[in-house]
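For this view, one protein chain was removed and the others were kept in their places.
Take a look at subunit A:
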Amino acid sequence: MKMYKIKKNTLVMVAGLSILLVVLINSCVESRKVAEKTGAQLWAENCQRCHNTPFANSFSHEQWITIGMHMQTRAQLTDKERDKIISFLNQ
């Protein structure tokens, strides 16, 4: 059986990048202006970046949660944006 050895430099690089990513993620904060945005504002601003803004009655409460998770992987929304937009669509 062929054995694959991972180089020490590769391990150090992966560890370093992982630490950098964790530090970056934890140091990212939103301004008060952005934090105060409503779900309606975020819905209007973010959905139309790719497609027309959807109507709330297009899907049910549970479906919007699933679609919100799907859209987060596509449009790379922040978690707060996703939650606020789903809450707005489920009102």
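Note that a residue touches a chain if its C-beta (ideal position, glycine included) is under 8 Å from a C-beta of that chain, and two chains touch if they have at least 3 such contacts; residues count from 1.
Everything that follows uses one rule, which is that contacts and distances are computed from a predicted model.
Asker: Can you match the unshown chain of the complex to its UniProt protein name from these: "Carbamoyl phosphate synthase large chain", "ABC transporter permease", "Porin" or "Iron uptake protein"?
Answerer: Hidden chain identified via UniProt as "Porin".
Asker: Looking at A:Asn9, A:Thr73 or A:Gln91, which residue reaches the missing chain?
Answerer: Of all options in A:Asn9, A:Thr73 or A:Gln91, contact with the hidden chain holds for A:Thr73.
Asker: Touching residues of subunit A against the unshown chain: what are they?
Answerer: With respect to the unshown chain, the touching residues of subunit A are 4, 21, 24-25, 28-31, 33-34, 45-46, 48-55, 58, 60-63, 65-67, 69-70, 72-81.
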